[in-house]
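Here the structure is laid out as structure tokens; the discussion comes afterwards.
Note that one protein chain is taken out, while the other chains of the complex remain in position.
The letters A and B name the chains in turn, as written, and every chain counts its residues from 1.
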Amino acid sequence: MAYNPPPLSLEELQMFIRKVWTFMRSITGEGNRQTLNAAQELIPELEIIEVPTGTEIWDWVVPKEWIFKEAKILDNRGKVIIDSKIHNLHVVNYSQPINKILSLNELQNNLFSLPDKPDTIPYRTSYYDKSWGFCIQDEVRRRLVPGDYRVIIDSDFIDGSMTVGQIYIPGEVKSEVLFSTYICHPMMANNELSGLAIALGIASYIRSKKNYYSYRIIFYPETLGSLYFLSKNLEYLKSNLIAGYVLTCLGDDLAWNYMPSRTGITLSDKIAKRTLEQLGIKYELNSFLDRGSDERQYCSPKVDLPVSSVMRSKYGSYPEYHTSKDDLTFISKKGLHGSYEYYKKLIQGFENHRIPRAELFGEPMLSKRNLRSTIGGGTLTSKEQLISNVLAYADGTNDTFEMAKMFNVNIHEVESIVDLLISYKLIRVV
Amino acid sequence: MAYNPPPLSLEELQMFIRKVWTFMRSITGEGNRQTLNAAQELIPELEIIEVPTGTEIWDWVVPKEWIFKEAKILDNRGKVIIDSKIHNLHVVNYSQPINKILSLNELQNNLFSLPDKPDTIPYRTSYYDKSWGFCIQDEVRRRLVPGDYRVIIDSDFIDGSMTVGQIYIPGEVKSEVLFSTYICHPMMANNELSGLAIALGIASYIRSKKNYYSYRIIFYPETLGSLYFLSKNLEYLKSNLIAGYVLTCLGDDLAWNYMPSRTGITLSDKIAKRTLEQLGIKYELNSFLDRGSDERQYCSPKVDLPVSSVMRSKYGSYPEYHTSKDDLTFISKKGLHGSYEYYKKLIQGFENHRIPRAELFGEPMLSKRNLRSTIGGGTLTSKEQLISNVLAYADGTNDTFEMAKMFNVNIHEVESIVDLLISYKLIRVV
Partner (left out) sequence: MAYNPPPLSLEELQMFIRKVWTFMRSITGEGNRQTLNAAQELIPELEIIEVPTGTEIWDWVVPKEWIFKEAKILDNRGKVIIDSKIHNLHVVNYSQPINKILSLNELQNNLFSLPDKPDTIPYRTSYYDKSWGFCIQDEVRRRLVPGDYRVIIDSDFIDGSMTVGQIYIPGEVKSEVLFSTYICHPMMANNELSGLAIALGIASYIRSKKNYYSYRIIFYPETLGSLYFLSKNLEYLKSNLIAGYVLTCLGDDLAWNYMPSRTGITLSDKIAKRTLEQLGIKYELNSFLDRGSDERQYCSPKVDLPVSSVMRSKYGSYPEYHTSKDDLTFISKKGLHGSYEYYKKLIQGFENHRIPRAELFGEPMLSKRNLRSTIGGGTLTSKEQLISNVLAYADGTNDTFEMAKMFNVNIHEVESIVDLLISYKLIRVV
């Protein structure tokens, strides 16, 4: 593992978003492969895995792979009035093939639009039911005149696979922090590509330095992907996952939202909130009742992993969510920058989350190690005092962040004393 | 077990109280048998058990059975001036036989009266000491003139038994809720018969429907009876009793009192308080220091069962307590009605106290069970949302009541979703 490349710049992340914007992502298919290949160009350590059609995942099964070419509706004069080439959202994801003339009445049953947002295209899927459909602006729908329409969806379903990606960056210990993002939403910026971009940024940041903890960044379709990941690794994660975060909705600069884990009291929650406080960020504390992304799987009762999420405008709560308005103009450089900086600081928080434990019984003799003056009776220097305090509180319950707060000193001072005392074998990290 | 008979009406409970009013109850004897027989007429499932004289019960022993015929005092002209036929309380319970002429001075040692309540007859017992006595109004006592009095108590002590009763109504599970009332106070209405009547009402209510939990309603003399019950069943109760209530002082409409268990944090306390809150009842929270009935045994340190009590005017605190003024006019239809409704609601609270636990790992696939629309990307219906929430919080810590509160929906909605998900084997109740 080379630690040389510097972290990706914000510009590189934005370029990546623009590059993959038009790929037709779904829970399977070529769009996902294209997206992961583009990611791999930035982080070659990214592994791409194919999970075959038919693979059983607990209560679920990997469906046939969706081969999509195009979807369009022509009016009775042969004019293309709806075209998936204009916007990926126009076709209901996983639509069956069709090539047929339908009356407007017949067609209506397979049209989706939002009367209260007449100029937006909604996002709809039909992964597990043999169906087809078009998503269109309600104002377009209202202008459709009675008559015949030719409906063409050129798609196919094959025994293929679900494509998933993972970057694993080992640290000194096997204990790991997970970052989980998803690759299944076609042409949505905040609720898909912002998470993907920040995930790549995080990976590049972690890769650029030596780490105490191991880190895993995964790129899976929502729900089915995270279930696959969990079903394969639950036992390992139960032993080694100390915290995880769902990376989603990280591109705008309008808000900060914190979605706790189901219990709200895991290490994931602790470090997420601590980092928000350190950065002086005002945020909305959401209820787990308003969960919406893969924390639904990570925090489900029998899985019960310590996973939370810090995001910007929260899925389900901003008007552009799950529509064509969640586009490249909705996210901003400033928004991505804030999210990137937040998660870098959070990773530093984990690296600082070392809980020292004393190795010797009683106070060690410090003067023989030149860690204290040989003349007794006077006042300790502040460094001697800090050494003494770190040793006294190295009882396996306080991490260095908490020590810094307790001792009213900078975290870096505590970190350097901890490193010093580790080098003398007077403490170890638990 | 037939579930057909409807719950007893308030009128039937009142009729029962009037019927058994004059029976000479004690810790043993014919009055107790008459009382339990009358109860058995209403609830044939009631079993009557005889515990022989001499039976050892931990630190105690069942005494000889008291055969009581009559007790009276005649003045020197042969006029009956005190007569147990007028009021059962006139004779000290468990009095030895006597037939003797005594001077007023000699007689005074065996008279009990209440100078501060001159028109009431007190209640006194002497179960374990060979003694005799009369309880009279202090105003009557003050009018006694010096001279000779013939004292007649026609009683006997035989190797008989302590008579106790029990109704056990099995539910789906062995886990049970106990209702404990007592049958040892002669001619007292609130502090005896109200509890007995409500116990019968509760039994008839439970019997009228299918239940998840099992229920046990016991009719034992106070102290010695509950000690017998505990000494026989402690191990079983430790494993199966989830909560219990002492039914006492439930006939008046002047107050509501809650007597916590010794720790105050058992399931018995939780459901008792929850039910009071649900019904909007203002109540007095008593200290366990002011305990007075069989919670003294149920909550004693080595027994330590989860038993509390919700009552109306509390034993020991209303002026009529343990006197002839605790009569049929002290209790009221309104009072009995409120108590009956309270305990019915409490039983519903237990039936709703189901703690679901998810059966599958991760979120189940709901659409294949027609529990969710096959079209994804839109908003969930409120039922779909509720299904999702019940599954997410089915972690073995939340009961349906708490879920309803958390989800801000009616308990019945949660209950029906729980039943639905149980039928799909997606959750089970722990």
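Everything that follows uses one rule, which is that contacts are C-beta pairs under 8 Å (C-beta built on N, C-alpha and C of every residue); 3 or more make two chains touch, one makes a residue touch a chain.
Model, not experiment: these values are computed from the prediction.
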Next item on the list: Decide which residue listed in A:I73, A:V91, A:A272 or A:L391 touches the omitted chain of the complex.
Entry: A:L391
Item checked: Option touching the unshown chain, where B:S131, B:Q166 or B:Q348 are the choices -> B:S131
Checklist line | Residues of subunit A (touch criterion as defined above) contacting the omitted chain | finding: 357-358, 360-365, 367-368, 374-378, 388-389, 391-396, 406-407
Notebook entry, point to check: In terms of residues, what is the contact footprint of the unshown chain on subunit B?
Noted result: 58-60, 92-93, 112, 122-129, 131, 133, 223, 226-227, 230-231, 234, 262, 288-289, 291, 296-297, 299-304, 322
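Note that in this section only the chains that are shown with their structure count from here on.
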Margin query: Can you work out the whole-Å distance between the CA centroids of subunit A and subunit B?
Written below: 58
